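One structure coming up, written as structure tokens, with questions to follow.
Yeah, one chain of the complex is gone here, protein chain that is, but the others are all in their spots.
Moving on to chain A:
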Amino acid sequence: MSAVSPGSMVTGLMAGVGMALLFGVMDASAKPENLTFLEKPLTPEQIALGKDDYVEFCASCHGSNLEGQKNWKRRLDTGRMPAPPHDASGHTWRHSDQELFAITKFGVGAVVPGYESDMPAFEDVLSDEEIIAVLGYIKSVWSDEEREFQHNLNLKDGRAR
């Protein structure tokens, strides 16, 4: 687990916010009225980039269809939990944008101190804009209901504003 330097999470998020300000032409499937990250609309280009990065860096554990590892609720022999799904059957949509960004960039320990996970920190692998793109792609597969639920978490999470 990479150590989180003081203020680095906030700095990273602010950089992410800047990238999320990019606007483009939205396609119908992206549902632009709902698809945002840290309150900023996501573009189809970001979603496409996010899908490519997801396939390259995430799908081997979280599944090519975001279905997660088999028996993901059952602990591995190592004591760690398998990779959960990112679709509606999982719990990703129960985390705010802020938390999702922090988990992806710094590892799960950034939101649950001391937690041991097989998921690495992507701080040295993906740029902030790539992390936002990947998370945007994941959000793009959620239903309006899940997206609205997660959007309300963002509003309650003062750190995301």
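As a convention for this text, a residue touches a chain if its C-beta (ideal position, glycine included) is under 8 Å from a C-beta of that chain, and two chains touch if they have at least 3 such contacts; residues count from 1.
Just so it is clear, contacts and distances are computed from a predicted model.
**Q** Missing chain's UniProt protein name, "Branched-chain amino acid ABC transporter permease", "2Fe-2S iron-sulfur cluster binding domain-containing protein", "2-hydroxyacyl-CoA dehydratase" or "Pyridine nucleotide-disulfide oxidoreductase"?
**A** Listed in its UniProt record, the absent chain's protein name reads "Pyridine nucleotide-disulfide oxidoreductase".
**Q** Looking beyond the chains shown, say which of A:43, A:96 or A:140 touches the absent one.
**A** A:96
**Q** List the residues of chain A that touch the chain left out of this view.
**A** So the residues of chain A touching the unseen chain are 4, 6-7, 9-10, 73-75, 79-81, 84, 91, 94-96, 99, 108, 110-115, 149, 152-153, 156-157, 159.
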